[in-house]
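Excluded from the complex is one protein chain; the other protein chains are retained at their positions.
Order of writing sets the chain letters: A and B. Residues in each chain are counted from 1.
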Amino acid sequence: MAREKGYTKKNFLKGIIIENPLFVSILGTCPALATTKSIEAAIGMGILFTVVLVCSNLLVSLLRKLIPEEIRTPAYIVIIATFVTIVKMVTNAFLPELYQTLGVFISLIVVNCIVLGRAEAYASKNKVFDSLIDALGMGLGYTLALISMAFFREILGTGCFTFGKVFTFIPEVSLRIIPKGYEISLFQTPVGAFIVFGVILAVLAFIKNRKAELKENLARQERIKKQQEAAAASAAAKANAEGGNK
Amino acid sequence: MTKEAYLIIAIVILVALLVTFIVSFVLYRKTPVPKGCENIEINEENCSHCSHKECSHFIKRDEE
Partner (left out) sequence: MNILISFLLAILSSMLIDNVVLSRFYGICPFLGVSRKVKSSLGMGVAVVFVIVLATVICWPLYNFVLVPAGIPFMDTVAYILVIASLVQLVGLFIKKYSPSLYKSLGIYLPLITTNCAVLGVAQGNTDQGLNFLSSLANGIGTSVGFLLIIVVFSCIRVRLESSNVPKAFKGLPIALIVAAIMAIAFMGLQGLFSGIQL
């Protein structure tokens, strides 16, 4: 049972860091570039995405023994498209501003590689609960990745954080960080999206390289230390032996 | 025509689309790869599109 518990936690966390769908697997890049103009839009996209992912993973996992092997992909596509339609209609009814902001990209969740990929790779082979946890982890990981991109784009592009424009049920608040006239509106355009995404990937690659280097260095130092110890030991043994001979 | 008739037609068309999709999907998978093309594979070096094992197409290719 203890192992099972650890597995669930690991299963949840893997989607956030080790297998982050956006920054590690580079999947679902289209909405990541298009809907990260503001943090709010990113949060909205992340939530909708997570809802679709969780629902489709649950249903696929429930039906995994019923769907014949032959028609798995068509069945999954239909399931995902149905959930996207539902999510779309609900968003349109209750959060029309969010619907306006995201536009076509809500529909495009259907062709998001992550949803179909998780359904095929995970939910079709695992139990319902595990699939749920997997979907939640992946969804949260994707949402966090979107938010981190939107963070830079919004603060650099507009100079302030604005809330309440998309989620109209909270009062509109604007918090200015960069003084007016010093913001770089380029970051609100597509150009900024590409730059921010590229730089984030580069920073992640840098950290990864650095870690690998450090590990290698540590390993090398350990090896040298061991060699020295071994040499010292053998020298000591030699000296001992010589001393004994005398 | 009444609205109900349109609705029925629309549903029939949608179901027909679904059937077309499934049939063509199964047929596509069953059709043997033409001669001389057996060894074409997506080279991960050249195509990193969903080169991650999770991409559905990759999984399918791996299974085949």
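We take it that a contact is a pair of C-beta atoms (placed from the backbone, for glycine too) under 8 Å apart; a residue touches a chain by one contact, two chains touch by 3 or more.
Keep in mind the model is a prediction, meaning the values are calculated, not measured.
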Review point. Touching the left-out chain: which of A:I47, A:L63, A:L108 or A:V128?
Key: A:L108
Exercise for review: Check the options A:I17, A:A202, A:L218 or A:A235 and report the residue that touches the missing chain.
Suggested key: A:A202
**Study point:** Chain not shown: contacting residue from A:I47, A:V78 or A:I184
**Key:** A:V78
Practice item. Name every residue on chain B in touch with the hidden partner chain. Key: 3, 6-7, 9-11, 13-14, 17-18, 20-21, 24-25, 27-28, 31, 33-37, 40-42, 45-51, 56-57, 60
Exercise for review: State which residues belonging to chain A touch the missing partner chain.
Suggested key: 26-27, 29-31, 33-34, 74, 77-78, 81-82, 84-85, 88-89, 103-104, 107-108, 110-113, 116, 189-195, 197-199, 201-203, 205-206, 209
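Convention: only the chains that are shown with their structure count from here on.
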Practice item. Could you put a whole-Å number on the gap between the CA centroids of chain A and chain B? Key: 27
Exercise for review: In the complex, go through chain A and note every residue touching chain B.
Suggested key: 25-27, 70-71, 73-74, 76-78, 113-114, 116-121
Study note, to complete from the structure: So, in the complex, the side of chain B touching chain A is made of residues 18, 21-22, 25-26, 29, 48, 50, 52-56, 59-60
